[in-house]
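With one protein chain withheld, the remaining protein chains of the complex are depicted in position.
Note that the chains take the letters A and B in the order they are written out, and that residue 1 is the start of every chain.
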Amino acid sequence: MKRLVPMWIAIIAGFVMLLSTFFPITESLGETVGEIFNVVAAIAFVLGAGSLAKVNLAKISRRDQGWGYAAITLICFTITLVVGLGKIGVPQSTQFPLLGWSGEKDAEGSIFGWIYEFALVPITSTMFALLAFYVASAAFRAFRAKNLEAILLLSTAFIVLLGRTFAGVVLTGWLPDWASGLRLENLSVYIMQVFNTAGNRAIIIGIALGVTATSLRILLGVDRSWMGSGD
Amino acid sequence: MSKFITILEGLDRRWIFLAMAISVAGPILFIGITGKTLPETPTPTARAVYKEIEALSPGTPVLISFDFDPASGGELTPMATSLVHQCAARGLRMVFIALWPLGPQLIDETIKRVILADYPNLKEGVDYVNLGFQSGNESVMKVMLTDFAKAFPITKNGVAVGDVVALKGIQRVDNFPLLITISAGYPGAKEWIQYVISSSGGKIKMVTGCTGVQTPGLYPYYPVQLNGLLGAIKGAAEYESLVNSSLAPKDSSAAVPAKYLEAQRRMGPQLGAHLLMIALIILGNIAFFAQRNSKVRATS
Partner (left out) sequence: MISSTLILCVISLDSSGASVVGLANTSITVAGSKADLRGKIPLNELGQEISAPPAAISISAEDVAWDAGGVIKVSWQPAAGTTSATKWIVERSEVLAAGQGAGQGAGQGPWTLVAEVPIAETNAVVSKLSPDASFFFRVTAVSPNGSSAVTTTKSAATGHWNFFIGAKLPLFCAILLVSACVIYFILAARRGRPMKVRRIAALEAITDAVGRATEMGRSILFVPGIQDMDNIQTVAGLTVLGNVSRTAAEYDAAIEVPTSRSLVMEAAREAVQASYLAAGRADAYNADAIRYITDEQFGFVAYVSGRMVREKPAACFYMGCFFAESLILAETGNSIGAIQIAGTAESSQLPFFVAACDYTLIGEEFMAASAYLSGEPDQIGSLKGQDVAKAIAAIIIILGVVLATGAAIAPQGAMPAALEWLKGVLGS
(Lines give C-alpha, C1' and ligand atoms only; values in the text may rest on other atoms or scores of the structure.)
Protein backbone atom coordinates (compact mmCIF):
# COMPACT_ATOMS: atom_id res chain seq x y z
CA MET A 1 0.00 0.00 0.00
CA LYS A 2 2.83 2.36 0.94
CA ARG A 3 4.22 1.99 -2.56
CA LEU A 4 1.01 1.41 -4.48
CA VAL A 5 -0.41 4.89 -3.74
CA PRO A 6 2.68 6.87 -4.85
CA MET A 7 2.96 4.68 -7.93
CA TRP A 8 -0.62 5.45 -8.95
CA ILE A 9 -0.14 9.16 -8.19
CA ALA A 10 2.88 9.13 -10.51
CA ILE A 11 1.02 7.21 -13.22
CA ILE A 12 -2.08 9.45 -13.16
CA ALA A 13 -0.08 12.72 -12.96
CA GLY A 14 2.21 11.53 -15.76
CA PHE A 15 -0.62 10.63 -18.10
CA VAL A 16 -2.46 13.89 -17.33
CA MET A 17 0.65 15.90 -18.24
CA LEU A 18 1.10 13.86 -21.43
CA LEU A 19 -2.53 14.16 -22.54
CA SER A 20 -2.71 17.89 -21.70
CA THR A 21 -0.16 18.48 -24.45
CA PHE A 22 -2.54 17.17 -27.10
CA PHE A 23 -6.12 17.35 -25.79
CA PRO A 24 -7.48 20.79 -24.88
CA ILE A 25 -9.98 19.28 -22.47
CA THR A 26 -7.13 18.19 -20.19
CA GLU A 27 -5.08 21.38 -20.59
CA SER A 28 -6.22 22.95 -17.32
CA LEU A 29 -5.78 19.60 -15.54
CA GLY A 30 -2.17 19.56 -16.70
CA GLU A 31 -1.64 23.08 -15.36
CA THR A 32 -3.22 22.02 -12.06
CA VAL A 33 -0.84 19.07 -11.76
CA GLY A 34 2.08 21.46 -12.37
CA GLU A 35 0.78 23.81 -9.69
CA ILE A 36 0.30 20.92 -7.23
CA PHE A 37 3.93 19.97 -7.78
CA ASN A 38 5.05 23.52 -6.99
CA VAL A 39 2.98 23.55 -3.79
CA VAL A 40 4.28 20.14 -2.68
CA ALA A 41 7.86 21.20 -3.43
CA ALA A 42 7.35 24.38 -1.40
CA ILE A 43 5.92 22.43 1.54
CA ALA A 44 8.78 19.94 1.29
CA PHE A 45 11.15 22.83 1.88
CA VAL A 46 10.05 22.77 5.52
CA LEU A 47 11.23 19.16 5.69
CA GLY A 48 14.53 20.16 4.08
CA ALA A 49 15.07 23.05 6.48
CA GLY A 50 14.14 20.74 9.37
CA SER A 51 16.68 18.17 8.26
CA LEU A 52 19.35 20.87 7.90
CA ALA A 53 18.65 22.16 11.40
CA LYS A 54 18.52 18.69 12.94
CA VAL A 55 21.76 17.44 11.41
CA ASN A 56 23.69 20.60 12.29
CA LEU A 57 22.28 20.88 15.83
CA ALA A 58 23.20 17.25 16.47
CA LYS A 59 26.72 17.98 15.25
CA ILE A 60 27.04 20.93 17.62
CA SER A 61 25.65 19.06 20.62
CA ARG A 62 27.98 16.10 20.02
CA ARG A 63 30.92 18.50 19.46
CA ASP A 64 31.75 16.54 16.29
CA GLN A 65 34.84 17.47 14.33
CA GLY A 66 34.13 20.74 12.53
CA TRP A 67 31.08 21.59 14.67
CA GLY A 68 32.02 25.25 14.35
CA TYR A 69 31.05 25.14 10.67
CA ALA A 70 27.67 23.71 11.64
CA ALA A 71 27.17 26.63 14.03
CA ILE A 72 28.08 29.15 11.29
CA THR A 73 25.64 27.44 8.90
CA LEU A 74 22.80 27.66 11.42
CA ILE A 75 23.55 31.28 12.36
CA CYS A 76 23.66 32.39 8.70
CA PHE A 77 20.51 30.41 7.90
CA THR A 78 18.61 32.00 10.79
CA ILE A 79 19.78 35.55 10.01
CA THR A 80 18.84 35.28 6.31
CA LEU A 81 15.47 33.71 7.14
CA VAL A 82 14.60 36.38 9.71
CA VAL A 83 15.65 39.42 7.66
CA GLY A 84 14.00 37.99 4.54
CA LEU A 85 10.68 37.03 6.10
CA GLY A 86 10.60 40.03 8.42
CA LYS A 87 11.60 42.39 5.57
CA ILE A 88 13.93 44.13 8.00
CA GLY A 89 15.15 47.50 6.72
CA VAL A 90 12.86 47.33 3.69
CA PRO A 91 11.53 50.79 2.73
CA GLN A 92 7.76 51.05 2.35
CA SER A 93 6.48 50.47 -1.18
CA THR A 94 5.63 53.67 -3.02
CA GLN A 95 2.94 51.75 -4.89
CA PHE A 96 1.05 50.65 -1.78
CA PRO A 97 2.11 53.10 0.98
CA LEU A 98 -0.78 52.19 3.26
CA LEU A 99 -0.06 48.48 3.33
CA GLY A 100 2.50 47.24 5.83
CA TRP A 101 5.36 45.04 4.59
CA SER A 102 4.50 45.93 1.00
CA GLY A 103 8.11 46.76 0.03
CA GLU A 104 10.25 44.29 -1.89
CA LYS A 105 12.36 42.09 0.41
CA ASP A 106 15.47 42.83 -1.65
CA ALA A 107 14.82 46.55 -2.17
CA GLU A 108 17.78 48.89 -2.07
CA GLY A 109 18.75 49.60 1.54
CA SER A 110 17.27 46.40 2.95
CA ILE A 111 19.44 43.94 4.86
CA PHE A 112 18.36 41.10 2.57
CA GLY A 113 19.43 43.18 -0.43
CA TRP A 114 22.75 43.85 1.26
CA ILE A 115 23.30 40.13 1.92
CA TYR A 116 22.47 39.42 -1.73
CA GLU A 117 24.78 42.05 -3.13
CA PHE A 118 27.76 41.84 -0.81
CA ALA A 119 27.73 38.22 0.37
CA LEU A 120 25.85 35.98 -2.06
CA VAL A 121 27.06 37.53 -5.33
CA PRO A 122 30.80 37.46 -4.49
CA ILE A 123 30.65 33.99 -2.92
CA THR A 124 28.76 32.33 -5.79
CA SER A 125 30.91 34.12 -8.39
CA THR A 126 34.01 32.83 -6.63
CA MET A 127 32.69 29.27 -6.74
CA PHE A 128 31.90 29.62 -10.44
CA ALA A 129 35.36 31.07 -11.09
CA LEU A 130 36.91 27.94 -9.57
CA LEU A 131 35.96 26.24 -12.82
CA ALA A 132 38.83 27.96 -14.63
CA PHE A 133 41.30 26.33 -12.25
CA TYR A 134 39.69 22.90 -12.42
CA VAL A 135 39.45 23.01 -16.22
CA ALA A 136 43.20 23.68 -16.37
CA SER A 137 44.11 20.80 -14.07
CA ALA A 138 41.67 18.43 -15.82
CA ALA A 139 43.09 19.39 -19.23
CA PHE A 140 46.65 18.81 -18.01
CA ARG A 141 45.73 15.31 -16.82
CA ALA A 142 43.16 14.13 -19.36
CA PHE A 143 44.28 15.43 -22.78
CA ARG A 144 46.83 12.76 -23.65
CA ALA A 145 47.58 11.72 -27.25
CA LYS A 146 47.08 8.03 -26.47
CA ASN A 147 45.67 7.01 -29.86
CA LEU A 148 44.41 8.43 -33.15
CA GLU A 149 41.05 9.56 -31.73
CA ALA A 150 42.79 11.31 -28.86
CA ILE A 151 45.14 13.08 -31.31
CA LEU A 152 42.13 14.30 -33.32
CA LEU A 153 40.49 15.51 -30.10
CA LEU A 154 43.68 17.32 -29.11
CA SER A 155 44.04 19.06 -32.47
CA THR A 156 40.40 20.14 -32.36
CA ALA A 157 40.88 21.49 -28.85
CA PHE A 158 43.88 23.56 -29.99
CA ILE A 159 41.97 25.04 -32.94
CA VAL A 160 38.94 25.96 -30.81
CA LEU A 161 41.03 27.30 -27.90
CA LEU A 162 43.04 29.54 -30.24
CA GLY A 163 40.11 30.41 -32.50
CA ARG A 164 38.05 31.73 -29.59
CA THR A 165 40.70 34.35 -28.75
CA PHE A 166 42.73 37.05 -30.45
CA ALA A 167 45.60 34.54 -30.80
CA GLY A 168 43.73 32.98 -33.73
CA VAL A 169 43.60 36.32 -35.56
CA VAL A 170 47.31 36.93 -34.92
CA LEU A 171 48.37 33.46 -36.09
CA THR A 172 46.25 33.10 -39.22
CA GLY A 173 44.90 36.57 -39.96
CA TRP A 174 47.45 36.86 -42.81
CA LEU A 175 45.71 34.16 -44.86
CA PRO A 176 44.25 35.64 -48.07
CA ASP A 177 40.48 35.98 -48.46
CA TRP A 178 40.15 32.92 -50.72
CA ALA A 179 41.61 30.83 -47.89
CA SER A 180 39.74 32.65 -45.12
CA GLY A 181 37.94 29.41 -44.24
CA LEU A 182 41.26 28.17 -42.87
CA ARG A 183 41.63 31.07 -40.43
CA LEU A 184 41.51 29.70 -36.90
CA GLU A 185 38.49 31.78 -35.85
CA ASN A 186 36.50 30.51 -38.88
CA LEU A 187 37.75 26.94 -38.45
CA SER A 188 36.61 26.97 -34.83
CA VAL A 189 33.12 28.14 -35.85
CA TYR A 190 33.04 25.43 -38.56
CA ILE A 191 34.04 22.74 -36.06
CA MET A 192 31.40 23.91 -33.60
CA GLN A 193 28.66 24.17 -36.20
CA VAL A 194 29.32 21.00 -38.19
CA PHE A 195 31.20 18.30 -36.28
CA ASN A 196 30.09 19.30 -32.81
CA THR A 197 26.49 19.83 -33.91
CA ALA A 198 26.32 16.45 -35.68
CA GLY A 199 27.64 14.65 -32.61
CA ASN A 200 25.37 16.58 -30.30
CA ARG A 201 22.31 15.83 -32.42
CA ALA A 202 23.05 12.12 -32.24
CA ILE A 203 23.39 12.31 -28.44
CA ILE A 204 20.23 14.43 -28.13
CA ILE A 205 18.17 11.97 -30.22
CA GLY A 206 19.48 9.07 -28.14
CA ILE A 207 18.66 10.92 -24.91
CA ALA A 208 15.17 11.84 -26.15
CA LEU A 209 14.38 8.21 -26.92
CA GLY A 210 15.91 7.16 -23.60
CA VAL A 211 13.74 9.69 -21.77
CA THR A 212 10.63 8.42 -23.60
CA ALA A 213 11.38 4.79 -22.75
CA THR A 214 12.19 5.61 -19.10
CA SER A 215 9.02 7.69 -18.74
CA LEU A 216 7.01 4.87 -20.26
CA ARG A 217 8.51 2.29 -17.89
CA ILE A 218 7.55 4.51 -14.94
CA LEU A 219 4.08 5.38 -16.32
CA LEU A 220 3.31 1.72 -16.94
CA GLY A 221 4.58 0.75 -13.49
CA VAL A 222 7.21 -1.56 -15.01
CA ASP A 223 10.03 0.32 -13.28
CA ARG A 224 9.40 0.97 -9.60
CA SER A 225 12.98 1.26 -8.45
CA TRP A 226 12.67 5.05 -7.99
CA MET A 227 10.67 4.19 -4.88
CA GLY A 228 13.29 1.75 -3.67
CA SER A 229 14.41 -1.65 -4.91
CA GLY A 230 12.32 -3.13 -7.65
CA ASP A 231 10.65 -5.87 -5.62
CA MET B 1 65.67 16.76 -18.81
CA SER B 2 64.68 13.66 -16.84
CA LYS B 3 64.39 15.83 -13.73
CA PHE B 4 62.01 18.13 -15.59
CA ILE B 5 59.92 15.11 -16.64
CA THR B 6 59.84 13.86 -13.06
CA ILE B 7 58.58 17.25 -11.87
CA LEU B 8 55.93 17.28 -14.59
CA GLU B 9 54.71 13.79 -13.71
CA GLY B 10 54.27 14.61 -10.08
CA LEU B 11 53.13 18.20 -10.57
CA ASP B 12 50.94 19.35 -7.71
CA ARG B 13 47.71 20.81 -9.05
CA ARG B 14 48.23 23.90 -6.90
CA TRP B 15 51.06 25.00 -9.23
CA ILE B 16 48.59 24.79 -12.10
CA PHE B 17 46.12 26.87 -10.10
CA LEU B 18 48.82 29.47 -9.45
CA ALA B 19 49.75 29.60 -13.14
CA MET B 20 46.11 30.07 -14.05
CA ALA B 21 45.73 32.88 -11.51
CA ILE B 22 48.76 34.68 -12.95
CA SER B 23 47.71 34.22 -16.58
CA VAL B 24 44.27 35.66 -15.82
CA ALA B 25 45.34 38.39 -13.41
CA GLY B 26 48.08 39.71 -15.73
CA PRO B 27 45.77 40.72 -18.60
CA ILE B 28 43.13 42.01 -16.13
CA LEU B 29 45.69 44.38 -14.62
CA PHE B 30 47.10 45.36 -18.02
CA ILE B 31 43.67 46.17 -19.49
CA GLY B 32 42.60 47.85 -16.27
CA ILE B 33 45.59 50.19 -16.34
CA THR B 34 45.85 50.88 -20.06
CA GLY B 35 42.16 50.59 -20.97
CA LYS B 36 43.14 48.86 -24.22
CA THR B 37 41.00 46.02 -25.55
CA LEU B 38 41.60 43.47 -28.29
CA PRO B 39 39.79 43.97 -31.60
CA GLU B 40 36.90 41.63 -32.45
CA THR B 41 35.64 40.23 -35.75
CA PRO B 42 31.95 39.31 -35.36
CA THR B 43 31.00 35.79 -36.45
CA PRO B 44 27.67 35.08 -38.24
CA THR B 45 25.88 33.93 -35.06
CA ALA B 46 26.65 37.22 -33.29
CA ARG B 47 25.74 39.24 -36.40
CA ALA B 48 22.43 37.38 -36.52
CA VAL B 49 21.56 38.52 -32.97
CA TYR B 50 22.30 42.12 -33.91
CA LYS B 51 20.30 41.90 -37.16
CA GLU B 52 17.22 40.34 -35.54
CA ILE B 53 16.97 43.16 -32.99
CA GLU B 54 17.74 45.83 -35.58
CA ALA B 55 14.98 44.46 -37.85
CA LEU B 56 12.27 45.38 -35.33
CA SER B 57 10.57 48.73 -35.64
CA PRO B 58 10.51 51.10 -32.64
CA GLY B 59 7.76 50.32 -30.14
CA THR B 60 7.75 46.59 -30.91
CA PRO B 61 7.48 44.53 -27.73
CA VAL B 62 10.35 42.13 -26.95
CA LEU B 63 10.43 39.58 -24.17
CA ILE B 64 13.78 39.45 -22.38
CA SER B 65 14.27 36.55 -20.00
CA PHE B 66 17.11 36.65 -17.45
CA ASP B 67 17.64 32.96 -16.74
CA PHE B 68 20.83 33.18 -14.75
CA ASP B 69 22.13 34.14 -11.35
CA PRO B 70 25.08 36.11 -10.00
CA ALA B 71 27.32 33.02 -10.14
CA SER B 72 27.36 33.15 -13.95
CA GLY B 73 27.05 36.95 -13.96
CA GLY B 74 30.72 37.33 -14.85
CA GLU B 75 30.09 35.54 -18.13
CA LEU B 76 26.58 36.77 -18.91
CA THR B 77 26.23 40.30 -17.52
CA PRO B 78 28.25 41.94 -20.34
CA MET B 79 25.96 40.47 -23.00
CA ALA B 80 22.86 41.38 -20.95
CA THR B 81 24.15 44.96 -20.88
CA SER B 82 24.72 45.06 -24.64
CA LEU B 83 21.40 43.41 -25.49
CA VAL B 84 19.45 45.90 -23.36
CA HIS B 85 21.62 48.71 -24.77
CA GLN B 86 20.65 47.84 -28.36
CA CYS B 87 16.97 47.33 -27.48
CA ALA B 88 16.83 50.68 -25.65
CA ALA B 89 18.59 52.50 -28.48
CA ARG B 90 16.20 50.91 -30.97
CA GLY B 91 13.24 52.11 -28.90
CA LEU B 92 11.78 48.63 -28.37
CA ARG B 93 9.29 47.92 -25.61
CA MET B 94 11.23 45.73 -23.21
CA VAL B 95 9.38 43.22 -21.06
CA PHE B 96 11.79 41.61 -18.58
CA ILE B 97 11.08 38.31 -16.86
CA ALA B 98 13.16 35.79 -14.90
CA LEU B 99 12.76 32.05 -14.48
CA TRP B 100 15.65 31.95 -12.01
CA PRO B 101 14.95 33.26 -8.50
CA LEU B 102 17.90 35.63 -8.48
CA GLY B 103 17.16 36.97 -11.96
CA PRO B 104 14.96 39.98 -11.00
CA GLN B 105 17.80 41.64 -9.10
CA LEU B 106 20.05 41.23 -12.12
CA ILE B 107 17.30 42.77 -14.28
CA ASP B 108 17.10 45.75 -11.91
CA GLU B 109 20.87 46.16 -12.00
CA THR B 110 20.89 46.10 -15.81
CA ILE B 111 18.00 48.59 -15.99
CA LYS B 112 19.90 50.87 -13.63
CA ARG B 113 23.16 50.48 -15.54
CA VAL B 114 21.79 51.01 -19.04
CA ILE B 115 18.27 52.46 -19.14
CA LEU B 116 18.26 54.78 -16.12
CA ALA B 117 21.81 55.96 -16.82
CA ASP B 118 21.72 56.49 -20.58
CA TYR B 119 18.05 56.45 -21.64
CA PRO B 120 16.34 58.48 -18.89
CA ASN B 121 13.52 59.41 -21.27
CA LEU B 122 12.28 55.79 -21.28
CA LYS B 123 9.45 55.37 -18.80
CA GLU B 124 9.03 52.39 -16.51
CA GLY B 125 5.76 50.62 -17.21
CA VAL B 126 5.54 52.19 -20.66
CA ASP B 127 8.82 51.55 -22.43
CA TYR B 128 10.05 48.77 -20.17
CA VAL B 129 8.76 46.67 -17.30
CA ASN B 130 10.28 44.14 -14.90
CA LEU B 131 7.81 41.32 -14.24
CA GLY B 132 10.12 39.61 -11.77
CA PHE B 133 10.56 35.91 -11.10
CA GLN B 134 8.03 33.15 -11.53
CA SER B 135 8.66 29.63 -10.23
CA GLY B 136 7.67 26.54 -12.17
CA ASN B 137 10.29 26.36 -14.94
CA GLU B 138 8.76 24.83 -18.10
CA SER B 139 5.23 25.03 -16.72
CA VAL B 140 5.55 28.84 -16.71
CA MET B 141 6.51 28.67 -20.39
CA LYS B 142 3.54 26.44 -21.15
CA VAL B 143 1.13 28.80 -19.38
CA MET B 144 2.61 31.74 -21.32
CA LEU B 145 1.66 30.00 -24.55
CA THR B 146 -2.02 30.28 -23.70
CA ASP B 147 -2.20 33.18 -21.25
CA PHE B 148 0.71 35.51 -20.58
CA ALA B 149 -1.02 37.35 -17.74
CA LYS B 150 -1.62 34.07 -15.92
CA ALA B 151 2.09 33.27 -15.99
CA PHE B 152 3.04 36.76 -14.80
CA PRO B 153 -0.01 38.32 -13.11
CA ILE B 154 1.86 41.23 -11.46
CA THR B 155 5.03 43.20 -12.06
CA LYS B 156 7.97 43.04 -9.66
CA ASN B 157 6.57 46.20 -8.04
CA GLY B 158 3.18 44.60 -7.49
CA VAL B 159 1.21 46.30 -10.28
CA ALA B 160 -1.37 44.11 -12.06
CA VAL B 161 -0.15 43.46 -15.62
CA GLY B 162 -3.53 44.54 -17.01
CA ASP B 163 -2.66 48.10 -15.92
CA VAL B 164 0.78 48.12 -17.53
CA VAL B 165 0.96 50.11 -20.77
CA ALA B 166 4.07 48.22 -21.89
CA LEU B 167 1.99 45.03 -22.03
CA LYS B 168 -0.81 46.44 -24.16
CA GLY B 169 -1.89 43.91 -26.75
CA ILE B 170 0.07 41.06 -25.15
CA GLN B 171 -2.13 38.05 -24.54
CA ARG B 172 0.18 35.19 -25.28
CA VAL B 173 3.90 34.79 -25.58
CA ASP B 174 3.61 34.66 -29.38
CA ASN B 175 2.52 38.31 -29.42
CA PHE B 176 6.21 39.05 -28.94
CA PRO B 177 7.91 38.86 -32.34
CA LEU B 178 11.27 38.34 -30.63
CA LEU B 179 12.33 36.49 -27.53
CA ILE B 180 15.74 37.27 -26.04
CA THR B 181 17.01 34.84 -23.42
CA ILE B 182 20.17 35.06 -21.38
CA SER B 183 20.71 31.60 -20.13
CA ALA B 184 23.02 29.80 -17.71
CA GLY B 185 21.43 26.36 -17.49
CA TYR B 186 18.06 24.93 -16.54
CA PRO B 187 15.56 26.34 -17.23
CA GLY B 188 17.13 28.21 -20.10
CA ALA B 189 17.51 28.53 -23.85
CA LYS B 190 16.99 24.82 -24.53
CA GLU B 191 13.68 24.74 -22.67
CA TRP B 192 12.53 27.97 -24.39
CA ILE B 193 13.16 26.28 -27.74
CA GLN B 194 11.52 23.01 -26.77
CA TYR B 195 8.42 24.43 -25.12
CA VAL B 196 7.83 27.86 -26.68
CA ILE B 197 9.55 28.17 -30.05
CA SER B 198 8.54 24.71 -31.25
CA SER B 199 4.91 25.34 -30.17
CA SER B 200 4.62 28.82 -31.65
CA GLY B 201 4.63 27.62 -35.25
CA GLY B 202 7.40 30.00 -36.28
CA LYS B 203 5.61 33.12 -35.00
CA ILE B 204 8.34 34.00 -32.52
CA LYS B 205 11.99 34.40 -33.31
CA MET B 206 14.52 33.77 -30.61
CA VAL B 207 18.05 34.92 -29.95
CA THR B 208 20.04 33.82 -26.97
CA GLY B 209 23.18 34.55 -25.04
CA CYS B 210 24.51 31.64 -23.02
CA THR B 211 27.46 30.34 -21.04
CA GLY B 212 30.35 28.65 -22.81
CA VAL B 213 29.35 25.26 -21.46
CA GLN B 214 25.88 25.54 -22.97
CA THR B 215 26.98 26.78 -26.38
CA PRO B 216 27.82 23.42 -28.02
CA GLY B 217 24.41 22.12 -26.96
CA LEU B 218 22.62 25.03 -28.64
CA TYR B 219 24.34 24.95 -32.03
CA PRO B 220 22.04 22.12 -33.25
CA TYR B 221 19.10 24.54 -33.00
CA TYR B 222 20.75 27.36 -35.00
CA PRO B 223 19.54 28.86 -37.36
CA VAL B 224 16.07 27.24 -37.60
CA GLN B 225 14.70 27.30 -34.05
CA LEU B 226 17.32 29.71 -32.78
CA ASN B 227 17.90 32.82 -34.88
CA GLY B 228 21.03 34.13 -33.19
CA LEU B 229 23.50 32.87 -30.60
CA LEU B 230 26.04 34.58 -28.38
CA GLY B 231 28.34 31.93 -26.95
CA ALA B 232 30.06 32.99 -23.74
CA ILE B 233 32.37 35.99 -23.45
CA LYS B 234 33.65 35.56 -27.00
CA GLY B 235 30.13 35.90 -28.45
CA ALA B 236 29.41 38.76 -26.05
CA ALA B 237 32.58 40.60 -27.12
CA GLU B 238 31.74 40.24 -30.83
CA TYR B 239 28.21 41.47 -30.29
CA GLU B 240 29.34 44.25 -27.98
CA SER B 241 31.74 45.56 -30.64
CA LEU B 242 28.89 45.47 -33.21
CA VAL B 243 26.52 47.39 -30.93
CA ASN B 244 29.17 49.91 -29.92
CA SER B 245 30.22 50.60 -33.50
CA SER B 246 26.61 51.09 -34.62
CA LEU B 247 25.69 53.35 -31.70
CA ALA B 248 28.87 55.42 -31.58
CA PRO B 249 28.12 59.04 -32.44
CA LYS B 250 29.51 59.71 -35.92
CA ASP B 251 30.78 63.21 -35.13
CA SER B 252 32.41 62.52 -31.81
CA SER B 253 35.50 60.72 -30.70
CA ALA B 254 34.28 60.33 -27.11
CA ALA B 255 35.47 57.13 -25.49
CA VAL B 256 32.94 54.30 -25.06
CA PRO B 257 32.02 53.96 -21.35
CA ALA B 258 33.74 51.04 -19.63
CA LYS B 259 30.39 49.35 -18.89
CA TYR B 260 29.88 48.86 -22.65
CA LEU B 261 33.33 47.31 -23.02
CA GLU B 262 33.09 44.68 -20.30
CA ALA B 263 33.05 41.69 -22.68
CA GLN B 264 35.93 42.97 -24.80
CA ARG B 265 37.92 43.69 -21.64
CA ARG B 266 37.41 40.09 -20.54
CA MET B 267 38.80 38.68 -23.78
CA GLY B 268 42.32 39.53 -22.53
CA PRO B 269 42.14 37.21 -19.50
CA GLN B 270 40.49 34.61 -21.74
CA LEU B 271 43.46 34.77 -24.13
CA GLY B 272 45.84 34.29 -21.20
CA ALA B 273 43.85 31.33 -19.86
CA HIS B 274 43.57 29.64 -23.26
CA LEU B 275 47.28 29.97 -23.97
CA LEU B 276 48.06 28.48 -20.56
CA MET B 277 45.69 25.56 -21.26
CA ILE B 278 47.49 24.85 -24.53
CA ALA B 279 50.84 24.99 -22.77
CA LEU B 280 49.58 22.65 -20.05
CA ILE B 281 48.24 20.16 -22.58
CA ILE B 282 51.59 20.16 -24.40
CA LEU B 283 53.50 19.71 -21.12
CA GLY B 284 51.13 16.95 -20.06
CA ASN B 285 51.80 15.14 -23.33
CA ILE B 286 55.57 15.55 -23.00
CA ALA B 287 55.35 13.87 -19.60
CA PHE B 288 53.05 11.17 -21.04
CA PHE B 289 55.39 10.30 -23.92
CA ALA B 290 58.47 10.37 -21.71
CA GLN B 291 56.77 8.01 -19.30
CA ARG B 292 55.69 5.70 -22.13
CA ASN B 293 59.18 5.61 -23.62
CA SER B 294 60.76 4.77 -20.30
CA LYS B 295 58.21 1.96 -19.85
CA VAL B 296 59.01 0.61 -23.34
CA ARG B 297 62.71 0.74 -22.55
CA ALA B 298 62.18 -1.00 -19.23
CA THR B 299 60.17 -3.78 -20.91
CA SER B 300 62.69 -4.32 -23.71
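Worth a mention:
Here, a residue touches a chain if its C-beta (ideal position, glycine included) is under 8 Å from a C-beta of that chain, and two chains touch if they have at least 3 such contacts.
What you are looking at is a predicted structure, and each value in this text was computed from that prediction instead of being measured.
The hidden chain makes contact, of the residues A:48, A:91 or A:181, with A:48. Residue-wise, the contact with the chain that is not shown comes from A:142, picked out of A:142, A:170 or A:194. Although one chain is not displayed, chain A still touches it through residues 3, 18, 21-25, 27, 37, 40-41, 44-49, 51-52, 54-55, 58, 65-66, 120, 123-124, 127-128, 130-131, 134-135, 137-139, 141-143, 200, 203-207, 209-218, 220, 222-223, 225-231. Although one chain is not shown, part of chain B still touches it, namely residues 13, 56-61, 69, 71-72, 137, 146-147, 168-169, 171-172, 174-175, 177, 184-186, 201, 203, 211, 213-214, 216-217.
FYI, only the chains that are shown with their structure count from here on.
Rounded to whole angstrom, the centroid-to-centroid distance between chain A and chain B, based on C-alpha atoms, equals 16 Å. Residues of chain B that touch chain A in their complex: 11, 13, 16-17, 19-21, 24, 38-39, 41, 43-45, 69-75, 102, 104-105, 135-136, 139, 142-143, 146, 156-159, 215-217, 219-220, 222, 231-232, 234, 267, 270-271, 273-278, 280-281, 283-285, 288-289. Taken together, the chain A residues at the contact with chain B in this complex read 27, 30-31, 34-35, 37-38, 93, 95-96, 102, 104, 106, 113, 116-117, 120-121, 124-125, 127-129, 132-133, 135-137, 139-141, 143-146, 154, 157-158, 161-162, 164-167, 169, 185, 189, 192-193, 196-197, 200-201, 204.
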